[in-house]
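If you scroll down you'll find the structure; I have some questions about it.
The complex appears here without one of its protein chains, the remainder shown in place.
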Amino acid sequence: MKHYTNINDLGNLQKAVQEAMELKKNPLQHKTLGEGKSICLLFFNNSLRTRLSTQKAAQNLGMNVIVMNFGSEGWELEFEDGVVMNQNKSEHIKEAAKVIAQYCDLVAIRAFASLTDKEKDKAEMVINSFKKYAGIPVVNMESATGHPLQALADAITMGEFKTAHKPKVVLSWAPHPKALPHAVANSFVEMMQLQKADFVITHPEGYELNPEITKNSTIEYDQKKAFENADFVYVKNWSSFKDYGKIMNTDSSWMITSEKMKLTNNAKFMHCLPVRRNVIVTDEVIDSENSIVIQQANNRTYSAQIVLKKILEHHE
Amino acid sequence: MKHYTNINDLGNLQKAVQEAMELKKNPLQHKTLGEGKSICLLFFNNSLRTRLSTQKAAQNLGMNVIVMNFGSEGWELEFEDGVVMNQNKSEHIKEAAKVIAQYCDLVAIRAFASLTDKEKDKAEMVINSFKKYAGIPVVNMESATGHPLQALADAITMGEFKTAHKPKVVLSWAPHPKALPHAVANSFVEMMQLQKADFVITHPEGYELNPEITKNSTIEYDQKKAFENADFVYVKNWSSFKDYGKIMNTDSSWMITSEKMKLTNNAKFMHCLPVRRNVIVTDEVIDSENSIVIQQANNRTYSAQIVLKKILEHHE
Partner (left out) sequence: MKHYTNINDLGNLQKAVQEAMELKKNPLQHKTLGEGKSICLLFFNNSLRTRLSTQKAAQNLGMNVIVMNFGSEGWELEFEDGVVMNQNKSEHIKEAAKVIAQYCDLVAIRAFASLTDKEKDKAEMVINSFKKYAGIPVVNMESATGHPLQALADAITMGEFKTAHKPKVVLSWAPHPKALPHAVANSFVEMMQLQKADFVITHPEGYELNPEITKNSTIEYDQKKAFENADFVYVKNWSSFKDYGKIMNTDSSWMITSEKMKLTNNAKFMHCLPVRRNVIVTDEVIDSENSIVIQQANNRTYSAQIVLKKILEHHE
């Protein structure tokens, strides 16, 4: 694997999930694989799970980790070609990406969606500029439109907890006071399309995700109907894609409650976190035995570690 | 030792001081003890000594160190139970603590007092929430009411410099332009209560520390009388406990001067730093041979290292 910017970069998702589970049994089994190699973690946005788990994963492989918060420790970058750079932006991505590539063997990047310019967000300017100019492997730590490390952790978690051969998996929208990106939901959908599962997306009308991503996935506007017989309920808020970045609805009737969970086949509750309690989900549900959000967060380490391992092996 | 959130967690202070002194002779003697283990240093407030010395201590033990500034690199946490989280706080401590515990073997936390809500500060919400939810060892890098790593460094320093079997030790309040927490003073008092010493606290009336902490310790309102025959003068400002978080007095007559030091038994001058020169103490005193503030700061490394060592050994 050269880069990891989309779940499809894995080639074989099921195999990667199996390998991650093996890795998890003994996380230090490849502790010299990354010796003498450095990964640079670049944050254009804040992070908790991604920051810690990716650093942990790299250290488990023996790599040196360099963390940089681009906003507070660096300066604004220019991404457009041909611009007269006499305003606020001090450096062009062409130089920044090429330069960073001089000091590390891999670069991992977090750069959220603007939620104001759909075309720019779809163009994935930051991630793609690094891929274009850096010349070293690029790992997506959540970009404008995807969060494939999260999706792989989700696949590992479902692999650990599934009992049915072909489980029913529901991706449910839930309300949130702020406009949130589509990245997690997009990557979850793309990952589910690679799985043997009965997959349903449920959300209020007007909250359709990018149809180029959802493709033929089933959409059910009746949340309760969607929950029937579900084995996994994966919850996430996102803002409107059509009316780009707007909040159309904060209807608390879409919150995940015990009553709704009773409609399921004793479903596991999943969320990528951070989660707003009693807005997205009631305390009762997230504190229940069926909630596997912490196990899901734990798998972020093995998701990152298997990705870094595959990249290191490819470049050996 | 499971956690280190209070000086009393050490069990035997004198033994810990002896062990730290042994460690100091060869700080790398246990350099593989922490191999393959990670400590996460979480800062909710800024730090110089604690940040560098704890990182150094962990590296001396062969641990991986992950540093995170929660304010600038993360987001606001909710600590109350049952809240509808539709305001500024993005994540509940329940998830945050459990999640962080997935990525490291120990967590060390700095979270200062609010100085506005006495009961909340006394409840030590941040430290205690991590103890309750994280399920991994928690180290206090200065909390609302205590700074036990500092107090242990103070004990080591007094152990190195004391000449009398039972020295006279004075904790003196001194003026400061800002309202400061009680944490350092509290932990110093608690530590002194475990020592063979003639211990006196001196401060203007109205600046009494929490009586649940000072207990039977002697309080002397006349600073000069307190200084008579002292072997150690430990200086610190704190805001009022009674009129919680308020500054009652910035009277420069309480500043530590050479004249006052002459009343002592050639006492050593101690301060946890940072210190405001010519407000807390004159240049003359802090620059004198009797000032041991730098040696005291140096012992922060061995204080942290013996604490981490004891925790690592307990969990082996």
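Going by the order they are written in, the chains are A and B; count residues from 1 in each one.
By definition in this document, contacts are C-beta pairs under 8 Å (C-beta built on N, C-alpha and C of every residue); 3 or more make two chains touch, one makes a residue touch a chain.
Computed from a prediction, not measured in an experiment: that's the story for all the values here.
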Omitted-chain contact residue, chosen from A:Met1, A:Ala20 or A:Cys40: A:Cys40
Where the complex has a chain not shown, which of A:Leu33, A:Ile66 or A:Leu263 is the residue touching it? A:Ile66
Full-complex contact with the absent chain, from A:Pro27, A:Gly74, A:Gly159 or A:Pro204: A:Gly74
Which residue numbers on subunit B touch the omitted chain? 28, 31, 43, 46-49, 51-53, 55-56, 59, 69, 72, 177, 273-279, 283, 287, 293-294, 297-298, 300-301
Touching residues (missing chain, whole complex) on subunit A: 36, 38, 40, 64, 66, 68, 72-75, 78, 81-87, 90-92, 94-96, 98-100, 102-104
